[in-house]
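Note that one protein chain of the assembly has been removed; the remaining protein chains are unaltered in position.
Residue numbering begins at 1 within each chain, and the chains themselves are lettered A and B in the order written.
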Amino acid sequence: MSSKQNGTENTLPSDPILSRYEPVIGLEVHCQLRTETKLFCSCSTKFGGLPNYHTCPVCLGLPGVLPVINTKAIDFAVRLALAIKASIHKQSQFSRKQYFYPDLPKGYQITQFDRPYCTAGQVNLASGKVIRVTRIHMEEDAGKNVHGDAASYVDLNRAGIPLVEIVSEPDIRSADEAVEYLKKLRSLARYLEISDGNLEEGSFRCDVNLSLRRRGEEKFGTRCEIKNLNSFKNIERAIRYEILRQADLIDSGTAVRQCTLNFDPASGRTNVIRIKEDSQDYRYFPEPDLPLLQLSEDRIARIAKSLPELPEAMAQRFQTEYGLSSYDSNILTSDRDLATFYEKTVIRVTKIVAPKIVANWVCSEFLREVNAYEWNLSSPPITSEMLGELLELLGKQTISGKIAKTVFQEMVDSRGTKSAAEIIKAKGLVQIVDLSAIESVVDDILNKSPAQISEYHAGKEKVFSYFVGEVMKASKGKMNPAIVNDVIRKKLLERKKD
Amino acid sequence: MNPFDLTVSVVASGVKSGQFSCDEIAETFAQRVEKLHPVLNTHLYWDRSNIAKQTSMQQNRIAAEKDIMPLAGVPVVIKDNICTAGLPTTCASKILAGYKPPYSATVVDRLVKAGAIIFGKVNMDEFAMGSSNENSAFGAVKNPWDLRRVPGGSSGASAASVAAGLAPAALGSDTGGSIRQPASFCGVVGLKPTYGAVSRYGLVAFASSLDQIGPITNTVRDSSMLFDALCGFDPLDSTSSKTKCELTANRLDQINIKKIKIGVIKELFSDGLDPQVKDRIDQAVKAFENAGAEVRWISLPHLKYSISTYYILATAEASSNLARYDGVVFGHRTSKKTDSLTEMYRQSRSEGFGAEVKRRIMLGTFVLSSGYYDAFYGKAEKLRHMISRDFSDAFEKVDFLLSPTAPTTAFKLNEKITDPLAMYLSDIGTIAANLAGIPAISLPCGFDSNNLPIGLQLTGPKFSEACLLQGANWYEQQTEWHRKHPAL
Partner (left out) sequence: MSFKVDQNVIGHVAKLANLSLSSEEADALEGQLGRIFAHIEEITKITAATNENVYSDGILAAHEREDVPSPSLAAEIAISQAPAKIGTAFQVPRIIDLEG
């Protein structure tokens, strides 16, 4: 095991449970590949639609049908393997995993078992810790069962959609690490344009394997598997709860039994659904309907060449090219759409606004609204063009920074239907840079404030901000603060001479 | 018209030249079906109006398209495990009673494109599991040569139909001999092509790595014509070969028998071989030898393990292929009230499958189950490889191998039904070709003292159908066996 594996061991948590037990977590992620057609037939993968509208003899599992693999799905799977620097095997094999369930029309799932196409990859966390990826394999998704009161119903639209399953080593030690790892993986999938990584819609699903071991011990404890977690929040909650559940069991002298659990978001608890003794015998054997999957070096090289810039490289570039901090760079590159948004805005305001200023705006103002309104970053109501226009007006000193924030808020409130220029025009928010107008207001204020002037001249420098505040108040914040500052300083000096 | 004069080649050329109409041909054979089906129990689906539609469609094509209709007007009976869109496809199983697939097998599309008439769906051993056609949910099929005997299996009705003149050709499927053994028992020609030569799309799977569709006909030339129409890459079957199939019919006579080297499979001349069968095979060997072919003994050292290997691999795959019969998307569901999904599954499957199918599902499930996989399935995979290697070694020395197709002639109905192992052991002559994925053909080479046909099997390397058919055709030309037909 690598020494980097346990990045948290030197900082023992203050939590009484975590000070005694160390969580050992491995994750299995199922990620739907965004191909046009299913893995083994030419049915559309479109989401939604009435039950069984996207089915054919192959994905219905009718007698006599045969699978034919989707070349794009293989390319997508290889992209992911390359992105996590994994070994890609020139020969791999599909197998049948056999169990009876209504959403599995053939009575087996075509998957990869003992000869997956990809092994030994890695995902790097921000701390520098490496989470090892054991393997990635390709497989077909199952359909959906819907449960009624008297009966259940089966919809096979999803049956046969291509998936990759990404299995990590048990290198993860906390809920936070688990979520960071998952976000990194999802971000990669989006950068690679192989998946939309949507947890709620089930295109990115996670099972958690968790055990506890006493601090200082080498041996892993008995692990339990939590299935079907559909949001990062729930993954985090499920892990935190499961740590407590297992710790309670061990503390009370009860052995943890190997089992499968689900997480109930309403109660925040994990519930046992199956204990290990009942676990199924899947009777895997090589899929006779599919010859070996052959991946030539040429093909792998061609796919490698076509890979887009990945988040780590992009963050590095943001630091050197735009002079951003590593913190901002990591935030901006954590999502491909966000990074694209940022770079488009930077280009929009080239030579007018510094990339660093753009980064501040995107990371604070923009992201705050993204989170508050759960905007879809691929099509936010405030586009990069709109933010760029606002920042350009700021950069040209048409408006002040303070006004810019007000205008931005107006843009948000209008759900992007009003542009910055429109708002500024309608509300008369254009910044006043006219020197004589500013001088006249400053004179007015100073004339009304003899006492404060005396204090200032007596050495109370703090009073300066009082004058600024009064001037800005009088001008409804529209006067350029830098000019206002200069004028006040100049006028006060004149009055001292008087 | 005498149906036996109407071979595939006679029908096709006659229909194209206008000597016969599609309707006339169909009528001749339809009368035969309607007279003899009640005796032989061949047909599971038979509908004159459907045939009338087809003959009119094919007749209309002839003027413009006869060049691409090598099988113009040829009635072909289809084994009922081959899907026909909108027409019942039952695999002779209760679990598929009434099932009508929404699509046709690639072979069916190819036959229709070549001008053939789909001449009903015919009986078989349930899910192609059996060597006697007694394992049909819809009753056993009788051998046209002796109605007290089995026609062989699993393509029993395909062979019986051709032997009895109900159609000039049939499609069968062969997983361990299911085309060749019934062809042998019924005195007709049956070809199992190279694995991958003919698309399996639409063939209801028994054992996917072994199944192959092939023709059954009265003459080698007819089989050759059907093979030419069926073979070739199918993008819907990942295991179908992209190697372009060599057409066989146009050079069937181009053989110089003096340059041919033939190996006789030593292991298939052992204790279980019926002396009368052995005698006829010896005569066939002599015929080749006398004509100047080089004949030698060939030993296939791992052949003796082929039955065990086969029954492990085939049942393992079958247990998996038959998991989809769960009463959800199609097929039989129990009418009994069931409290749970599992109960529904178990009840439906138990009602729907027959005894032999259940036996093989059990065997196959066992050999794949936790703790037994390596000892059985894993070992069988290795042995399959070794058996295959035995053949490739042999084909370094000879052009094709010669053997009896089956160790005996047709046995009596109910004779072996209670002893599945004995039934399995009788497949020794045919199974190895499926394990090795190589082509083999069975053709008549005489009769025993009960006037039951005896089959000669020729086996060649992968994609050697052209050569194999030439050898078979040469032998057929030297003999009159294919001109003998059962008196019915």
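Operating definition for what follows: a residue touches a chain if its C-beta (ideal position, glycine included) is under 8 Å from a C-beta of that chain, and two chains touch if they have at least 3 such contacts.
What you see is a predicted model; the values in this text were computed from it and never measured.
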Next item on the list: Return the single residue from B:330, B:395, B:411 or B:475 that touches the missing chain.
Entry: B:330
Next item on the list: Could you tell me which of B:2, B:254 or B:340 touches the chain that is not displayed?
Entry: B:340
Notebook entry, point to check: Of A:55, A:119, A:234 or A:452, which one is in contact with the hidden chain?
Noted result: A:55
Item checked: chain B residues that touch the omitted chain in the full complex -> 99-102, 196, 235, 238-242, 305, 307-309, 311-312, 319, 323, 326-333, 338-347, 349-350, 353, 355, 358-359, 361-363, 365-366, 369, 375-376, 379-386, 388-389, 420-421, 424-425, 437, 462
Notebook entry, point to check: Mind pulling the chain A residues that touch the left-out chain?
Noted result: 35-37, 42-44, 50-57, 60, 62, 68-74, 91, 93, 99-102, 145-156, 273-274, 278, 280-281, 283, 290-294
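Here is the rule we go by: only the chains that are shown with their structure count from here on.
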Next item on the list: Let me have the rounded angstrom distance from the C-alpha centre of chain A over to the C-alpha centre of chain B, please.
Entry: 57
Note to self: List the residues on chain B that touch chain A in their complex, please.
What the structure shows: 81-83, 89, 91, 96, 99, 101-103, 105, 200-205, 207-209, 235-239, 316-317, 319-320, 322-324, 326, 328-330, 341-342, 345, 365, 368-370, 373, 377
Check: Quick one: in the complex, what on chain A touches chain B?
Finding: 57, 60-69, 96, 98, 100, 102, 105-108, 152, 154, 156, 281, 283-285, 288-291
